[in-house]
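Scroll down for the structure; my scribbles are underneath it.
All protein chains of the complex are present and in place, except for one that has been dropped.
Let's turn to chain A:
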């Protein structure tokens, strides 16, 4: 974390087949169906992080590896911010342990993280806290999906078909102003580092966790990053760097290098996740129920 070289890592994960955790299997009263393959979401990823040019230490933490990819941006003096971010990452790592994650898992991880961060002590605005944003692999109804989550002003983007889209919504003061229709001029003078939701951070209650469910497509690329990246670089440059760099570790490295070429006033972290292969279970549909009398009849 203290060196000038960004930390860069890259991985590829080909999941072993496993049964989808359906809680309500598909049935059809008119046609007979059966699943012939397991759902699969094969991913490859890379990460990079750097302390930046201005800060004494790196208070960003990251988690990368199926089923969850996340960035936590710690806040609080001395080492407390980094400790908070590390606790958030640890809570996600220990809670999201099954191959497919659910919203329940994400909320449990947040609750555990919030409790752990509060135990660091401190009160009021200076209390240790952390953002978290990221993506978990989910498989609702047999559809391999990105379960995107966010608390604070770290971000998760989706690059699909050449277009970069911000999936998450910042819990920042500037975002509140935007949602209230304030002018660019007012927004540009809003304090940038005030966030409205966080894990810990002296808030009275555990935060709500915004989530989005997006069915995965082969070729999807997700970028999870701390605000140290997005305050330095324009979104077109994020898109261009992601589009021009096929390898996810090299893409993460390129993003961090671009932020360091800019002012890099804050810690900067990027996690890049690629969907290499997405398989939904093929549903074999019998065209005429009379021709397949040996299949179980579904009660009406």
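Assume a residue touches a chain if its C-beta (ideal position, glycine included) is under 8 Å from a C-beta of that chain, and two chains touch if they have at least 3 such contacts; residues count from 1.
In this section, contacts and distances are computed from a predicted model.
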- Note on the structure: Among "RNHCP domain-containing protein", "Glycine/D-amino acid oxidase-like deaminating enzyme", "FHA domain-containing protein" or "Putative ABC transport system permease protein", UniProt's protein name for the complex chain that is not shown is "FHA domain-containing protein"
- Would you mind spotting which of A:93, A:120, A:176 or A:276 touches the chain that isn't drawn? A:176
- Query: For the full complex, which residue in A:90, A:120 or A:239 touches the chain that was left out?
  - Reply: A:239
- The one of A:62, A:75, A:96 or A:117 in touch with the missing chain is A:75
- In the complete complex, which positions of chain A touch the hidden chain? 23-24, 26-31, 33, 54-56, 59, 75-78, 81, 102-104, 106-107, 124-126, 129, 138, 140-141, 143, 145, 147, 162, 169, 173, 176-177, 180-182, 184-186, 188-198, 201-205, 207-215, 217, 232-237, 239-241, 243-244, 258, 261-263, 265, 280, 283, 285, 300
